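One chain of protein is taken out of this complex; the other chains stay put.
Labels run A and B following the written order; every chain starts at residue 1.
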Amino acid sequence: MSKLKALRPYFLVAPQTIVLLIFLVLPIVLIGVVSFWEFNGYSMTPAFTLDNYRGVLTSSVTLDTYLNTFKYVVLVWAVCLAMAFPVAYFLSFCIDNPRLQVILFLICTIPFWTSNIIRMIAWIPVLGREGLVNQALTGLGLVETPVAWLLYSDFAVVVGLVYLYAFFMIAPIFNSLMRIDRRLITAAQDMGASGFQILKEVILPLAAPGISIGSIFVVTLVMGEFITVRLMGGGQSASVGKLINTQIGSLQYPLAAANAVVLLAVTLLLVVLILRTVDVRKEM
Amino acid sequence: MAKVTRRKMIQTGLAAGAFLTATRCSSAPKGTPNNPATGPEVNTNQSKEVTLRFIGTGVSQINEIRDKAQEDLGFKLDMRALSTEENNQIAITQPGQYDIFDGEYFSLPLVVPSGNLQALDISRIKNWDKIVPFFTTGKFKGMPVENSQGTTPFTVMYLTGPDSTEFSPTPTDYATLVPFQYNADTLGYRPDLTGRQIESWSALFDEEFKGKTSILDIPQIGIMDAAMVAEAAGLMTFADKGNMTKKEIDQITEILKEQKRNGQFRAFWKTFDESVNLMTSGEVILQSMWSPAVTAVRAKEIECIYAPLKEGYRGWGGGIGLSQNLEGMALDAAYEYMNWMLDGWVGSFLGRQGYYSAVPETAKEYMTPEEWAYWYEGEPAASDIVDPFGNTLEKAGAVRDGGSFEERFGNIVVWNSTMDENTYLVQKWNEFIAS
Partner (left out) sequence: MLKKRSLSFYLLLIFFCLFVLFLYGPIIAIVLLSLQGPDGQLMFPVRSFGVYWLGQVFQEQRVGNFVEPFKRSLTLGLLVTAIAIAVSVPAAMAFRSRFRGASVILYLTIASLIVPSVLVSLGIGILFQVMGWPTNWFSSGLGAHLTWTVPFAFLIMLGVFNRFDPSYEEAARDLGASGVKTFQEIVLPLIAPSLIGITILGFTLSYDEFTRTSLVSGQDNTLPLEVFGMTTNVTSPALYALGTLTTIFSFAMIAIAYSGYRIYSQRQRGG
C-alpha cells in the first residue's frame, strides 16, 4: 500500500511527461542526430559527417547572422523593458481602484490575444512608403520625400517584435510589483527615502524576478523568430531563425539541424546567464 | 507569472460557450460550383467518386479553373496554392499528400530522383503532337531560344523508360510533365515612378533606383535574374549561366551581397502576389516580375510595364505530372484532366493573364480574335482587354509589351535552372538572403 502511494506521483506525471518526451525530447534528439547526416538537393542520408557543423561554424554568414540576431534581442529586450516597467508600475502603484486596475490591465493585454500575423501586417499600411506615418510627415512638411526606413528595415523588425512580445514582459513585472508589500514603501518613506531611492532600493530589487522571467521569455522568443523578421524586414533582414527556416525550405535539413543545435546551445546559455543574475524561484 | 496569468484567466473565464456560438456564425455560404448538375452523365458515374489532389503555386491553382474542370469532367479537384519552395518540398518529401504535381521544369532534377512521380504515357495525351515544338523537340523556328542556357524543358521532358528516374536527351514515349503554361519573364516597372523607359537588365542595379528594387527569393530563379543583371551591367561574365561553376556562384553572390549592403533592394519576394503588393503600394518601382503580377497591378489601374529588354528574356515552363500513388480510376481521371487541360479552355484562361498555352491553336478557339491578336500576335488591341476576373487591363489601341509570341518566346536566352552545383548555389543564395 505504501509502495503504491510512493508510486502515485509517477503515475500522475506520466501522461504529461510522455507528451513532452514524444513531442519535445525525441524531436530534439533527432535534430541532433540528423545534424550529422549528409544531404543533397532532395534527400538526406544517415551518415556521420562534421561537414554541417564545419559549414555552420566557419561561415562568416553564421557570425553575421548571430550578431544581427543578438542586435534584435538586445534592442527588443531593452525596448520591452523600458516600455513594460513604467506601464506595470503605473498600473500597480498609481491606480488604487482594483476594478479600474483590472480594466486597464485588460486594455493592455487584449491586443495580445489576437492573431500575431494579422497584428504584423497591420503595420504595413502604417509604416509603408505611402503609409500613415509618412503621409503625416509629408503632410506636416517635416520631410520632403517619404522616409523609407520605417518599413522593411531593422527598425520595422524591432517595432514588430516589441509589438508581439511586450506582453511577456508586462505580465511578469506587473505580477512582481503587485506582490510588493505596500508597507515596505511606507516604511521607506517614513525613513525619509526619496521617490527615486524607493524605486532603486526597494521596488527594483523586488521586481527583479519578474523582470528576469520576462527577459527569458522575450530573449528566447526573439532568438528563434523568423516570421516577423521576414514580414517586417521585407525578406531582407537576417536572423538565425530565418536562416534555419530558409535552409529547411530548400530541404537542407542536416544543415538546418546543425544550425538549430547551435541556436539551442546559445539560447540555453543566455537563459542560464539570466538565471545567474536573479533567483526566480520565489516567483514560481 | 502564475498569479497574474491565473487572475486574468479567471477574469476571462467561461468563454467556452462563445466558441460554439462563433462556430455557428462562421459556417457562412461557400461560393462554390455554379451549376453542379451539368457534365457528362453516363459513363463517368464512377469517376465522380474520384478526387484529384493538386499541389502547385498560386499561378495556376486557381479556383475558377477547378470549378470549370469539375463541371466539365464530373470528378472533384482539390487545389493547394503553395510557394514554389513549399511545392518542391512537398513533392519530394510528402508523396502521400498529392495526386498531381503542378510544377516547373526546373524542379524536375530535384523531384524526379525522389521517385515520387510516375512516367506519363505520351500515347494517352491526345494533343501531344500539337504542343509547341520547343518543349518536345527543342526547336523553335531557328530563333535564339534554341540556344538558350539553363534547365530547358526539353532536356528534362523525357524519361528513359516507364519506371525510370533518368532523363533521356532524346524523345521517348515517357514524359515527366505535360506542359500547359510558360512565359518569357523580365523586369516589371512603374513608368510613373521610374520616370524613364527601362531597356536593360542592368537597370536593377542602377544607382537611381537605389532602395526601390526587388528580386525574387527563389534560388534557382533569382540567380538567373541576378546573372542577367550582372552580365548586362558588365560586372562579370559566365561560361554558362545555366550551369555555373562554384567560382562563378561565389562571385555572383558576392556582387549580390554588396548590392544588398549598399541598400539597392527594398525587399525580396517569394510568391508573385507579394510582388504585386510591393508594386501597388509604391514600395518598389522596378523588380523581377511574373506576368500575372503585372496584369494584377494593371487591374488596379496602376501603370506597370513588363519591360522588353535588349539582352533577352528568362524563360520558365510549368506542367503537371502524376504522383506515383495514382492508379486505376484515379489515374484515368488524371489523364482525362490532362487532355482537358490541353483542350483550350485553360489555355485561353491563362492566356488572358499573359501566359502562353502549350497548345496555342486550341486556346485560340476559346479566345476572341481581338484577344488572340493582342496576346499572341502583338497587334494593337481592337477592343478593351479584360482579364479572366473581369478587370479591364488595357484600353483599345494598346500593344502588348514585347510584342508577339515569337518575338517574346523566341528571345528567351536563359531558363530557370537547377545546376550541377545546386546544393552549393542554394547555400550561397541563403547566405545572400541572410547577409
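As a convention for this text, a residue touches a chain if its C-beta (ideal position, glycine included) is under 8 Å from a C-beta of that chain, and two chains touch if they have at least 3 such contacts.
Since this is a predicted model, take the numbers as computed values, not measurements.
Visitor: Using the touch definition up top, pick the residue from B:Arg80, B:Lys126, B:Lys210 or B:Lys260 that touches the left-out chain.
Guide: Checking the options B:Arg80, B:Lys126, B:Lys210 or B:Lys260, the one contacting the hidden chain is B:Arg80.
Visitor: Using the document's definition of touch, tell me which of B:Asn63, B:Gln197, B:Thr237 or B:Thr392 contacts the absent chain.
Guide: Of the candidates B:Asn63, B:Gln197, B:Thr237 or B:Thr392, B:Asn63 is in touch with the missing chain.
Visitor: Even though one chain is hidden, which residues of chain A still touch it in the full complex?
Guide: 6, 8-13, 15-17, 19-20, 22-28, 30-31, 34, 83, 86-87, 89-91, 94, 96-97, 104, 106-108, 110-111, 113-119, 121-126, 128, 130-132, 135, 163, 195, 216-217, 220-221, 223-227, 231, 241, 244-245, 248, 253, 256-257, 260, 263-264, 267-268, 271, 284
Visitor: Touching the hidden chain in the full complex, which residues of chain B are there? Just list them.
Guide: On the chain B side, contact with the omitted chain comes from 1-3, 5-6, 8-19, 22-23, 26-32, 53, 58, 61-64, 79-81, 83, 90, 93-94, 96-98, 270-271, 273-274, 276-277, 280-282, 296, 300, 389.
As a convention for this text, only the chains that are shown with their structure count from here on.
Visitor: Taking each chain's centre as the mean position of its Cα atoms, how many Å separate chain A from chain B?
Guide: Measuring from centre to centre gives 37 Å for this pair.
Visitor: Can you check the complex and tell me which residues of chain A touch chain B?
Guide: Residues 39-43, 55, 59, 61, 64-65, 102, 105-106, 109, 124, 128-130, 148, 151-152, 171-172, 174-175, 178-179, 210, 213, 234-236, 238, 242-243, 246-247, 249-252, 255, 283-284.
Visitor: Can you check the complex and tell me which residues of chain B touch chain A?
Guide: 1-5, 8, 11, 85-86, 88-89, 92-93, 109-111, 113-114, 211, 217, 219, 260, 265-270, 281-283, 418, 422-423, 426-427, 430-431, 433-435
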